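Dropping the structure in here first, questions after.
Up next, chain A:
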Amino acid sequence: MTRYLVWGASWLFILLVLVTPPAMVLTEALKDGLGASLATLSDPDAQSAIWLTLRVSVVAVVLNTIFGILAAWVLVKFRFPGRQFLQILVELPLSISPVVSGLVWLLLFGAQGWFGPTLERWNIHIAFAVPGIILATLFVTLPYVVRTVMPVMEVQGRDAEEAAVLAGAGFWQVLWHVTLPGVRGALLSGVLLTTARALGEFGAVSVVSGHIPGETETMPLHIENLYNGYQSVAAFTMAALLAFMAMSAVLLRSAPDWIARLQEKKA
Partner candidate 1 sequence: MTLSRLAFFRAGGSALPGYRLSLTLTLAWTGFFIILPLSTLLVYPWQGGPAAMLSALHDSRMLAALWTSFSCAGIAAACNIPFGFLLAWALARGHLPGHRLADALIDLPLALPTAVSGITLATLYGPQGWLGAVLAEFGISVSYNKAGIVLALMFVGLPFVVRAVEPVLRNLPQELEEAAHLLGARPWQVFIRVIAAPVLPALITGFGLAFARGIGEYGSVIFIAGNQPFKSEIAPLLIVVRLQEFDYPGATAIALVLLCVSLLSLALIGGVRRRFALWSEPA
Partner candidate 2 sequence: MSIEVCNLVRLAPGTQQRLLDDVSLKVPDGAFVALVGPSGAGKTTLLRAIAGLDGCNSGSVLLDDRPMTSVKDRAGRMGFVFQNYALFPHMTVARNIAFGLDVLPRGERPARSAIAKRVEELLELMQLQGMGGKHPAKLSGGQRQRVALARALATGPRVLLLDEPFGALDPIVRRSIRTWLRELHDTLGLTTILVTHDQEEALEIADRIVVMQSGRIMQDASPQDLDEQPATEFVMEFLGEAVSFSGEVRHGRMIADDALVLPFAVPEGVTDGPITAMIRPYEMTIKKPGSAQDVLSLYAAPRGTRNGYRHYTLQLGERIIPFYRPVEAADAQVQGVALDISRARLFRQGLLCG
């Protein structure tokens, strides 16, 4: 009896709170038909926003993946003074407000920032330009790969690596042939989480971007712009596209499980 009550309440809650928002995005986007919503995507500002988001995400994912692997390696495989402090530092961006994550880059590179005026003289623009967007995105997505890879590396232990070193392997060989294959799943998961976060980052980017349509507007910023301009269909179409991209990245994390299950069924 209690069990059925719990089941009913749980699903009611899930449907009302969690399922309605994505359903709403789709209905709002398709309010005037598929053709009308697709047409909004061919707007030049929309296209530029999509491209900018993709470019920024690729840079953020590539750089933070490389850094994430190295940081996880050094934090897991070695013991040195300040190791725990370093680990806390690496995870810090997770607990900082997105707006603050953007603000710090303005304080460094904005017109009133520490280095802003100097760079301005050399004609280097970071704040209210694409480099600022990239810096803010790198900051907020920094912890994901480290965080997902570290626990798996921890479980892995050092035996295999030590055996490889005794067999004469160098750092890159150990990393490439021994360590990374063992953390493949976690690495994929971390990369996909980084991607999802990079695609959808709003607060941090909003602060540093300057909101110049066609130039420094990413997809989330463009959505805000459209929504505030009462272009509901266009806003929700872009939202649907962005949500689809971010959610598929998150869902793809279980892809290795599905493949394994499919292979099991075949075998």
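Keep in mind that, in the parts below, a residue touches a chain if its C-beta (ideal position, glycine included) is under 8 Å from a C-beta of that chain, and two chains touch if they have at least 3 such contacts; residues count from 1.
Picked so that all candidates are chains of the complex that A comes from, given by their letters.
Bear in mind that the values here come from a model prediction, so they are computed numbers and not experimental data.
Participant: If you apply the contact cut-off given up top, which option from 1 or 2 ends up touching chain A in the complex?
Facilitator: 1
Participant: Which residues of chain A touch candidate 1 once you look at their complex with the stated criterion?
Facilitator: Going by the criterion above, the answer is residues 3, 6-7, 9-11, 13-14, 16-22, 24-25, 28, 67, 70-71, 73-75, 77-81, 86, 89-90, 92-93, 95-100, 103-108, 110, 112-114, 135, 138-139, 142, 158, 161-162, 165, 170-172, 174-175, 196, 199-203, 206-207, 219-221, 223-224, 227, 232, 235-236, 239, 242-243, 246-247, 249-251.
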